[in-house]
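Only a single protein chain was left out; the remaining protein chains are all shown in position.
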Amino acid sequence: MTTSPPDTVMIARPSRRRPSHPHRGRRRPFEPYLLIAPTVLLVAGLMVVPVIIVIAYSLFDNVVTNQNPQFVGLANYLTILADPNFWNAVGNTVIFTVASVVIHMIIGVGFALMLNSKLVHKVPRVIFRAIYILPWIFTASVVAVLWRLLLDPSGVINYLLRALGILQEAVPWLGTPATALLAVTVINIWSGYPFFMISLLAGLQGVPSDLYEASRVDGAGLIRQFFSVTLPALRPILFSMALLDLLWTTQQFTLIWATTGGGPINHTEVLSTYTYKLAFNSYQFSLASTSAVLILLASLFVAIFYVRQQKKASLF
Amino acid sequence: MGKEAQRSFKRSRWMLGAAATVSAAALALTGCSSGSPSSSNNTNQKVTLTFSQWWAPEMPSGALQKIADDFHKGHPNITVKLISAPFASLQTQTISQAASGTLPDIVGLDGSWVNPLYKQGALYNLTDAMKAAKYDDSDLASQVAFKGSTYMIPVVNFVYPLFTNDAILAKAGITTPPTTWSQFTDDAKKISQSDGGAKGWVVPLGTTNPNGAQNDILSWAWASGGSMLKNGQPNLTGNADVTGAVNMVKDLVTSNAVLPGANSLQETDKVTNFINGRVGMMVDSLAHVTTITKGAPDLKFTVSAQPVKDGYSGTKGMLTASWGIGISAKTQHPAQAWQFIQYLMSKDTNSKLSTLANGFPGNKTSKPDFTGADPHFQAAFGIYQKSKPVNEFTGLPAADQLMTSFLTEFQKSVAGQESTSTMLQNVQAQWKKQF
Partner (left out) sequence: MSIAIRTRTKRNVGRVFIYLALLVGAMFAGFPVLWMLSSSFKSNANIFAYPPKLFDSSFSLQPYVAVLTDPVKIGYFVNSYIVAISVVIITLVIALLAAYVFSRYEFRFKSIIRVVIIGVQAVPPITLLIPFFGIMVGLHLYNTYQGLILTYVVFTLPYAIIMMTAYFDSLPRELDEAARVDGAGSLSVLWRILVPVSVPGMVSVGLYTFMISWNEYLFALTLTQTDDRRTVPVGIQLLMGQNNYLWNEVMAMSILGSIPVLVLFLIFQRYFIGGLAAGAVKS
């Protein structure tokens, strides 16, 4: 049985965690390593190793479909960085990702608040929760097929818009360069927001109700309560979610590929479709790996930023 | 959720222990293995071969399995195990399997990605297999070869004739399907302008599965005896047939004679729109005759040859896609694998297979069995016998990328961003990089 652990030193300090000093466990120095071991092993073996292989691929002229790969160093990086299609994909990815993340957050917070509201009776609450989570349950290829059906010029959305008089003629949403990126963004928002809603609902449960009471006693209305109690309490979760969504949306492939294949005239070409085409249309696996490494580098920045923020936040 | 959950919880308890332990997390029992343990060519040994294909769902339920069973009856030492693969991901899956050495013994292949497989060294040299089996290949209608050796044999061929909706054509005052480009263009425009809301033609320009370049644009050039290659190299600039085809399709798209939203339409949209009477004509796979008769039993339609360039009188080309077959280079039993292929290509089996699949045989001497079949098949077969089957993308390197660049530049040209000649120049430059 374990006895009082290193944290004895910490107990004397005030309630906030203060991991500021490089502190090691006194009694059981191996404890953290043991507990983290399964994670590290799995991630190292099944994630880091393939990533290292991918990095290695990017340093050869071509792999897989080339039986004699030649080492070329950073030449592939120069090729990719000089490719205007790459930068087009970057631009589209940024637009697609930022729009998706922001609206995911807004819808997520909005729906979570609505579902959490005391004004809603129990049974409708359960029903609406079930409806709101629906978009998330379906696999991406089915979502793509469904939305292609809905957005077709002879599909139901165009039909309704024309019936309501909003449109004169059916618009091929996925086929028009001007609207294609918007369309896939909407599809992505639809299919992904429930996740944020769930996490925020869980977060909302953790906000102590006495904080609301206190602010109500102070005379704060609903809006004030939202900004002074709810938002600050949700901030850590919002921050984590936004960050993760950023990373995940960058990877979004099937939705875009199955609906537009990179879009009319590359208007919905994002990094994931760009990389896929390099790998399985052109069979340039090294170039595709190069693109992947570039994406990885960009996201490592995001990851480092996140970890730093977490460290700073814990100092308060 | 009783029993399943309990079973899986018990299982997961075991796995919990395994995962939580530091070391043995990755140890596992061997999963289902493909192919049987070593020992190669002793033909008296019981052998199980795996055959990955996407063909079974395209035929009546259980039909392909029956063919495999019949083979087993004739070769009791060889069992062929069918593995189904989703068609959309077939290319990714096959190349990944080849890269990790898990390619099944016998592989169903498509002409547009046989080239990278060959480059990977993943395919067995069929010419060697044929020599070892002393097989006379004169019956084979075609073979896909690289550097003089065959790596893929087309088993069933699917032709792409012109489908025309009799009622829609009649409404626009057209009595017979068009036979030349100018007739086709006029008819398409007439249909689009007539009452009823139908469009004349449908052309899928979507790049998810970029077959539109092959099936709906370049096929026009091929039908008129043209070629996009010269000595195996791209020859698009200054090519009258290709330029003519591109211009014709462009004209139809810009004059709204085709279904709207062409940029994101996919091959499957052709037949669904045809069935629903939204389009009067389409160039589509003959295999869809069954889809049409099932989906719209009252729809009267005609199957005819793809219209040719005005003034062309030579042999018509007929766009053909195939179900190809090959053997994995890493197979333990190449001789037995070849026996199965030989069986599939034999006169009677090939005939049976093509009939079941609504295609035409890859064996020159086989004839599909038309008894009781839809008369359109026989009509198409008649056209097939008088035409030259053609698909210039078979065996080309990075065929999908070639088609994608073609479509993207074509979309630009339709949007008015570049002329046809610039478009073809751009495509030619991009293609040269792949060759």
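Lettered A and B in written order, each chain numbered from 1.
Following the convention adopted for this analysis, a contact is a pair of C-beta atoms (placed from the backbone, for glycine too) under 8 Å apart; a residue touches a chain by one contact, two chains touch by 3 or more.
All figures in this text were calculated on a predicted structure; none of them were measured in a lab.
Asks: If the hidden chain were put back, which of A:L182, A:I198 or A:A220 would touch it?
Replies: Answer from the full complex: A:I198 touches the omitted chain.
Asks: May I ask which residue of A:V156, A:A178 or A:L231 touches the chain that does not appear here?
Replies: Here the residue in touch with the unshown chain is A:V156.
Asks: Mind listing the chain A residues that contact the chain we can't see here?
Replies: That gives, for chain A, the contact residues 1-5, 7-8, 10-11, 15, 17, 19, 21-25, 28, 31-33, 35-36, 38-40, 42-43, 45-51, 53-54, 57, 64, 110-111, 114-115, 117, 119-120, 124, 126, 128-142, 145-147, 149-150, 152, 154-156, 159, 190, 194-195, 198-199, 201-202, 205-210, 236-237, 240, 243-244, 247-248, 250-251, 253-254, 271-272, 275-276, 279-280, 285, 288-289, 291-292, 295-296, 298-300, 302-304, 306-307, 310-311, 314.
Asks: Hey, which chain B residues sit against the chain that's not shown?
Replies: Counting over the whole complex, chain B touches the hidden chain at residues 1, 4-5, 7-9, 11-12, 15-16, 19-20, 25-26, 28-32, 34, 50, 52, 54, 57-58, 83-84, 86-89, 92-93, 96, 99-102, 104, 158, 268, 272-273, 275-276, 278, 285, 287-288, 290-291, 294-296, 358.
Please note the rule applied: only the chains that are shown with their structure count from here on.
Asks: Whole-Å distance, chain A centre to chain B centre, using C-alpha means?
Replies: Averaging C-alpha atoms per chain gives centres 37 Å apart.
Asks: Under the definition above, what is the set of chain B residues touching chain A in their complex?
Replies: So the residues of chain B touching chain A come out as 19-20, 22, 25-26, 91-92, 95, 99, 116, 119-121, 205-210, 259-265, 269, 273, 276, 278, 397-398, 400-401, 404, 408, 411-412, 415, 417, 434.
Asks: Note which residues of chain A are touching chain B in the complex, please.
Replies: Within the complex, chain A contacts chain B at residues 34, 37-38, 41-42, 45, 64-67, 148, 152-154, 170, 172, 174-177, 180, 257-266, 277, 280-283.
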